[in-house]
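Missing here is one protein chain; the remaining ones are kept as they sit in the complex.
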Amino acid sequence: MSGDSLIPVLTPAGPYAGSITMLAWLLIAMATAVLAIVIAALWIAFAGSDRLKSRLGGSRTIWIGGIGVPVVILTVLLVYGLSLTRNLTAPVPAETMRVRITGEMWWWRVAYLDETGEAFMIDANELHIPAGRPVLLELESNDVIHSFWVPQLSGKLDMVPGRRNTMPIQADAPGVFSGQCAEYCGGPHALMGFVVIAHEPADFDRMMTERRASRTPVLGTGAELFQRTGCAACHRIAGTKANGTAGPDLTHVGTRRSLGAGILPNNRGTLMGWIGDSQAIKPGNRMPPYKMLSAAELEAIASYLEAQR
Amino acid sequence: MRTWALLLAGLVIWTVHFFALYIVGSIWLTTPLARALTLALTLLCTGAIAMFLVRARRYLPETAMDRWVRSISLVGLGVSAVAILWQGLPALLI
Partner (left out) sequence: MRTETGFDHSLYDRFPTSDPRPEGELEELERIWCAPKGWQLLTAVNNNYIGIFYVGAAFLFFLLAGILALVMRVQLALPLQGILPQETYNQFFTMHGTVMMFLFAVPMVEAIGVLLLPQMLAARDLPFPRLSAYAFWAYFVGGLCFFASLFFGLAPDGGWFMYPPYTSLTYSPGINADFWLLGIGFIEISAIAGAIEIIVGVLRTRAPGMTLDKMPVYAWAMLVLGVMIIIAFPSVILGTLLLELERAFNWPFFDPTRGGDALLWQHLFWFFGHPEVYIIFLPASGLVSMMVAAMARTPLVGHNLIVLAFLATGFISFGVWAHHMFTTGLPNLSIGFFSAASMAVSVPAGIQIFSWIATFAVGRPRFNAPTLFLLGGMVTFVVGGLTGVMVAMVPFDWQAHDSYFIVAHLHYVLLGGMVFPMFAAFYYWTPMTSRHPLSERLGKWAFWLMFAGMQVTFWPMHLTGLMGMPRRVYTYLPGREWEVTNMISSVGAFMLAAGVLLFLIDVARSFRFTTDHDAGNIYDGGTLEWLPTGLYSARSIPVVKSREPLWEDPGLAEDVKAGRYLLPGSATGLRETIVTSPLLAEPQYLQIIPGPSVWPFLAAIFTAGFFILLTIQAYTPSFTCGVLAVVCVLRWLWDTDRRVKEVTVDAGAGVRLPTYVTGPSTHGWWAMIILLIVVGMIFVMALFSFFYLFGVQSQFWQAPAPAGHLAIILPAYLAAAGLALLSRRMLAREKTEHWTPGVLYLCAAAALAAGVGADMWSWIGSGLVPEASGQGATVYALLSLEVLLVGVGVLMACYLCARNSRGMIVRPRNNSLDLCVLWVVYAAAQGSMTGVLTRLVGA
């Protein structure tokens, strides 16, 4: 997807990921230094001068190199690491926006929650957040264990059925950040991606207001086909009779940057291809192929979906 | 029996410390009570290590084997002490 950095873990885009990256650099530096010392010591042991070798060849080497220095380094690291763990999991202010993301095989159910904890907007495979403010994610699973990982914004957290794990994320500035499921969940686990889009706070508020506004349903061949060929059995479009929850909510599918859970760009061609035979693109996923639909029918449904904004 | 006890004293105390902490953390999660218990257990186990260190240093070895037992025992107590102190840190830092 566009806008990706090359090494996300080392190019953080928010404070949570940023503090982890600082730790990462410290660890890389420490590890490099220690490796260099060990290689140097081995070099001396084999090819060094007699004087150096005799200094190295005693149990003092073990006491210093094997116990003394490691204890010092590890103590420093442990203090840093434990403190950072606490900071990363510190509670966020009560008014922080909450979003519940539920892992499914092999997509993500996204529900924006209001102050009472009710979902006021439902989406899938994408998350919109305001830049510069923390967002609290509530991570759950409806089937097997998944793991939510968007490396530029935070570390990962598992979605374990029967539990709710919470994690704050925050982007410093507007941008697009991609992630992927990080706990093997069978089948096309490799193709279970995710996208987070951070907006200017003003743009974000405007977008949410627009989306929450009531909508006039789009009519036409596409809408009709959507109901008739059974899409509504699994998918929901707010304001229509389509109320299926087995598959991703399609109320805003026209605005999504990707399809199939972060694996295809979103355009008429890919929509048609996905509906026609998603199994060829993402084998094993839960949506059956619709090869019986003609190209015209596929195009009608695709344009109907493009209009769902 | 006594030889094994001396050899493994430090590591056995480590075991008691670790699993006691695990039980405390599992039952009381991340609460002030859990932290207090952790600190108390850490103090207790460090005290036990100190006691064994004093005893081991006073123990006069007769044979080479005895000297060996004492040496292993002392280092074992030392390494265990470090591990125990590290394990107590979360009570202060997390």
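Labels A and B are assigned to the chains in the order they are written; within every chain, residues are numbered from 1.
In this section, a contact is a pair of C-beta atoms (placed from the backbone, for glycine too) under 8 Å apart; a residue touches a chain by one contact, two chains touch by 3 or more.
Note that this is a predicted model, so its numbers are computed, not measured.
For the chain missing from the display, the contacting residue among A:Ala190, A:Leu219, A:Ala233 or A:Ala296 is A:Ala190, taking the whole complex into account. Counting over the whole complex, subunit B has residues 3, 7-8, 11, 14-15, 18-19, 21-22, 25-27, 29-30, 34-35, 38, 62-66, 68-69, 71-72, 75-76, 79-80, 82-83, 86-87, 89-91, 93-94 touching the chain that is not drawn. Seen from subunit A, the chain kept out of the figure touches residues 1, 4, 6-10, 17, 19-20, 23-24, 27-28, 30-31, 34-35, 38-39, 41-42, 44-46, 48, 53-54, 56-59, 61-62, 64-67, 70-71, 74, 77-78, 80-82, 84-86, 88-89, 105, 143-145, 147, 149, 151, 154-158, 160-163, 165, 178-191, 193, 263, 283-284.
What we mean here is this: only the chains that are shown with their structure count from here on.
In this assembly, the C-alpha centroid of subunit A lies 42 Å from the C-alpha centroid of subunit B. Only residues 67, 71, 74-75, 78-79, 82-83, 85-86 of subunit A touch subunit B when the two sit together in their complex. Listed in rising order, the residues of subunit B touching subunit A in the complex are 79, 82, 86, 89-90, 93-94.
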